[in-house]
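With one protein chain held back, the other chains of the complex are shown just where they sit.
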Amino acid sequence: MGLEKFKDRNVGIQQYKVVEHEAFPKSNAQKFARVMKRMVKGELFVGLWVTLRTMYQALFQDDMHTVKYPFEKLPISPRYRAIHEMLRLLESGHYRCIGCGLCEKICISDCIKIDTKYDENQRKEVTEYTINFGRCIFCGYCAEVCPELAIVHGGRYETSSQQRASFSIFEDMLTPIDALSSQKEYPGFGAVSPNADDNIKKTPLAY
Amino acid sequence: MEQIAFYIFSVLTIGLFLVTVLSSNVLYAMTSLAAGMVIISGLFFLVGADFLGVVQLVVYVGAIMALYSFGMMFFDATKDIKEKNTNSYLVFALGGMIAVMFVVIFSAPVIGENIQATYFVTGATNPQAVGLILFTKYLIPFEVAAIMLLVAMIAGIILAGKKMDDSLTTRDENHEEDTTFGLKDEK
Partner (left out) sequence: MDAIIIETIIKAIIVLSVIAALAGFGTFIERKVLAFMQRRLGPMHVGPFGLLQLAADGIKLFTKEDIIPQHANRLIFMIAPIITAATAFIALAAVPLLPEFTLFGYTVHPIVADLNVGILFILGAMASGLYGPLLAGMAQANKWGIIGSARTAILFMSYEVVTGLSLLAPIMLVGSLSLIDFNNAQSGGIGEWMVWQQPLAFILFLIAGFAETNRTPFDLLEHEAEVVSGYATEYSGMRWGMFFIGEYANMITIGFMASLIFFGGFNDLGFIPGFLAIILKVSFFFFLMLWVRASWPHVRPDQLMWLCWKVLMPIALLNVLITGLVMMV
């Protein structure tokens, strides 16, 4: 790709079509001519045809745009920051969290609480881990700071609740052991989206 | 049967017009006047003059009363009007005299000719009969009425159209942009 393509910053005339409109009629004769022209030209029927075509497409060509939301859901971006998930190690099935406490430290809304102890192998074991989703602002710092990719953001975005404080415990967020094979590696919330190449556009700046 | 209906209609008409005169609320007066007009058209239907009844409905209810109410729109219709009666005796005397005068005017031809349908049209439907009489026997009054309406219309246009040149809604001609969309017709 040559450099000149990026140097062409003049975005104004590339894909846009200039709509031509005639001058405002001055004399009465011109006005009358315009009325007659509009009457004969059938501009109104163009509008009727557009809606009828849309109706035909929607009914018979499967072009209905309604998403019946609670029953159908649109896919969300992998970068979306929804309810947290705790991942497991794929080989052993043990949870990835090493109890370092970085997520608790970095959390700017103080919603993560972690408590650990040493187990018999002198490894850190998570005894208590809760996230208060009433406070969480889904900034994603915990997932970013985690050295083990243990806490990530999942795709559960329907988080309405009847209480202001809504705690979630470690076991709820942890991948179930029988679903280990379907656990997906999270690319991280700073990762590019899968269709990023298609979405690249030139910045519309004139200089 | 028809007599019962006639009495019901007449009582209703008189009652509604009484409300019109006696009520101090614009909205009640207007509504009862319109309803009275509708019931008068009912009287026409009762005597078999379908065409006149419908014309009563279209003209009086649909057009004239609507114009009245359009005028009423500039008042606060939900409030009562405080009337200023300076001299109730004078009003009473004048009103009574006018009423007596009207009775005399309208009853004079009735007593004189003993009210007979002079011009019988046979073998024609209702609208045709009205048309035949209107354009033969009563042609001159009809045309005079038409000319009066024309005069009134021209006068109305002149009175209302004095200030039509400087419109409040459209902009000045000199500052009109070339690229105005839309349907501007008036200067």
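Letters A and B name the chains as they come in the text, with residue numbers starting at 1 for each one.
Throughout what follows, a contact is a pair of C-beta atoms (placed from the backbone, for glycine too) under 8 Å apart; a residue touches a chain by one contact, two chains touch by 3 or more.
Computed from a prediction, not measured in an experiment: that's the story for all the values here.
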In the whole complex, of A:D63, A:D110 or A:E148, the residue touching the missing chain would be A:D63
Touching the missing chain, which residues of chain A? 35, 44, 47-48, 50-52, 54-55, 57-59, 63-66, 68
Contacts of chain B with the missing chain: which residues? 25, 27-28, 30-31, 34, 38, 41, 50-51, 54-55, 57-58, 61-63, 66-67, 69-70, 72-73, 77-78, 125-127, 169, 183, 185-186
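Here, only the chains that are shown with their structure count from here on.
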With chain centres defined as C-alpha means, what is the inter-centre distance between chain A and chain B in Å? 67
